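A short write-up of the structure that comes next.
Of the protein chains in this complex, one is absent; all others appear in place.
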Amino acid sequence: MSIKIAGVGKRFGDFIALEDIDLDIATGELTALLGPSGGGKSTLLRIIAGLEVADSGSVEIEGVDATGLPAQKRNVGFVFQHYAAFRHLTVAGNVGFGLKIRKRPRKEIAARVNELLELVHLSQFADRLPAQLSGGQRQRMALARALAIEPTVLLLDEPFGALDANVRKELRAWLRRLHDEVHVTTVFVTHDQEEALDVADRIVVINQGRIEQVGPPDELYDHPTSEFVMSFLGPVTTLDGNLVRPHDLVIETHPFGDAFPGRIERFNRVGFEVRLDVRLIQDDVAPPVLVTLTRADATAKALEIGLSVWIAPVAGASQVRITTPVAPTADDLDVSSPASVPEPTFT
Amino acid sequence: MWFSLLVLIPLTAVLVQASAGGWSAYWDALTSPQTLAALRLTVGQAVLVTAVNVIMGTAIAWVLVRDQFRGKQLLEVVIDIPFALPTIVAGLVLLSLYGPSSPLGVNWANTRVAVFLAFLFVTLPFIVRTVQPVLLELEHEVEEAAASLGANRLTTFRLVILPSLAPAITSGAALSFCRAISEYGSLVLLSGNLPYSTEVASVRIMSSIEGDKLTEAAAVASILLVVALIVIVVLDLISRRVARYA
Partner (left out) sequence: MHDTTAHRVTRWALRLIVIGYLLFLVIWPVALVAAKTFANGLAPVIDALRQPEVIFAFQLTLSAAFWAVVINTIFGVGISVLLVRYTFPGRRALNAMVDLPLSVSPVVVGLALVLVYNGRTGWLGQGLEQAGLQVIYAPPGIIMATAFVSLPLVIREVVPVLQEIGTEQEQAARSLGASGLQTFARITLPAIKWGLLYGVVLSLARSLGEFGAVKIVSGGVAMRTQTATLLVEERYQQFGIVNSITAYTAAFILALIAVVALIIITSLRPGRGTSE
């Protein structure tokens, strides 16, 4: 096991940031800490790095008890959301910083810096100052800098949060490829579920200081163990007291099986999919059910506003029973107020 | 416009007056042994004081920004006192602790130490005030990055923080130096103005004026003006260079 976290807790004054966290991360794995802002994931990352001290519990890195070690002794590479570039040093100076203070010979430093700059495609910027680079380039430099010291673990704190959407997607794919090449144990923090699903080997969902669920992306998406995980990882809608994915709903213009009757209240074409709000006959008060399907399907079934339809979950669709009074709908994927966060339940 | 009336004309007059007696008179005035002694004392002590200020000024700014304790706000006011206090009063103030009848039992009035102390007093705020805002603006994460890369506090300070502070320290040092060589009021009572031993350039100028030797006074004044101009130019260059990093 590369990182072993046991019983870690941390509070800031009255605010409990982390409570009783147990987590094992395997060597060479690319793990995402996913969760809403303020949920504790950054705090956990910083505790692993040694930039924060846990109030209780222990952190073990590659078999060594690191709980009492300060950051500089842990040999972890850390990448910050806003790059934390050394402004007065060139790109090469930044990347070589860790090696320089370890007093490696100059030639060795130069060789390693070149190697890394090539890896991150920044060779031609070696003598530039960080201020002359774009955001994406600065982050690549930060990555090279962290990798230069051959860290046991690579930690990234919302590394793409400060970048444009396009650059984000690009760097995301790029991180995945980098990891495939370099194979260092990597943990990154994000609040973007798409990012986590796209890049990680395993996802740890953290909310309100607790771990909700851990597992590979598919498992979390298809077999969520709680309302929170289900609604955080993808779109959800409520049908018959259950959370279900809008694209897992079958919609027909004639009754079938146990399907629920309703009427199409809204018809929206967004890109390649069609989104329908279906008002159930039996329930005027609850919000309408969201159903998504491809354009082709929608055209084939000749769906339009006002039409009477019947909907039911497809066989084998993942569903989670709702136990809280206020059910999250497709509109509030991001859980903001504590009141609306459902308790974890199991179906 | 109006500004030039007030500033430029009188200052040019000094330069003109300095050259009134021709080049040889100018040179003579400058190289008279008494003047040379005064200039040497002034510049020497100013350099020393600036060096002390670089260290202490940075330390004070550090404590003000990074430390927390009761009464810290008071220190903010204390640091500006030398800036707001009339120079003659500053002389009196320093005399009470370091002159005759000092509770410390020392008497440094009429010695070089008095010149050093006076310079130190009036230049106190300069480096502190230029470094403080830069220190406030420093990204905390950059220091964390250095730590994660293996640097201890001292190394982080040396290789990461200090370089970021360097431009601010330099401009503060320039201001401090200029202020020191210009100082007059506090030395009148404190240093005794003994020629060749505790007489600084500004006192020399004053005695030349009182002796109605305006050309001589203007000659020495012109040196001080030139130095001030150089410092201002240097400051401008530094600020332009710093803009590159931002």
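Per-chain numbering from 1; labels A and B assigned in written order.
Keep this in mind: a residue touches a chain if its C-beta (ideal position, glycine included) is under 8 Å from a C-beta of that chain, and two chains touch if they have at least 3 such contacts.
Quick caveat, the model's predicted, so the values are computed rather than measured.
Considering B:37, B:120, B:149 or B:169, the position touching the chain not shown turns out to be B:120 (whole complex).
In the complete assembly, the contact with the undisplayed chain comes from B:75, out of B:30, B:43 or B:75.
Taking the complete complex into account, B:66 is the one of B:66, B:158 or B:241 that touches the chain left out. Although one chain is not drawn, its touching partners on chain B can still be listed: residues 2-3, 6-11, 13-14, 16-17, 56, 59-60, 62-69, 72-73, 75-82, 84-89, 92-94, 96-98, 103, 117, 120-121, 124, 132-133, 135-136, 138, 140, 144, 147, 153, 175, 178-179, 181-185, 188-189, 201-203, 205-206, 209, 214, 217-218, 221, 224-225, 228-229, 231-233, 235-236.
Note that only the chains that are shown with their structure count from here on.
Averaging Cα coordinates per chain places chain A and chain B 55 Å apart. Residues of chain B that touch chain A in their complex: 139, 141-142, 144-152, 155, 159-160, 163-164, 166, 244-246.
Across the interface of their complex, chain B is touched by residues 49-51, 70-78, 80, 82, 84-89, 97-98, 101-102, 129, 131, 142, 145-146, 149 of chain A.
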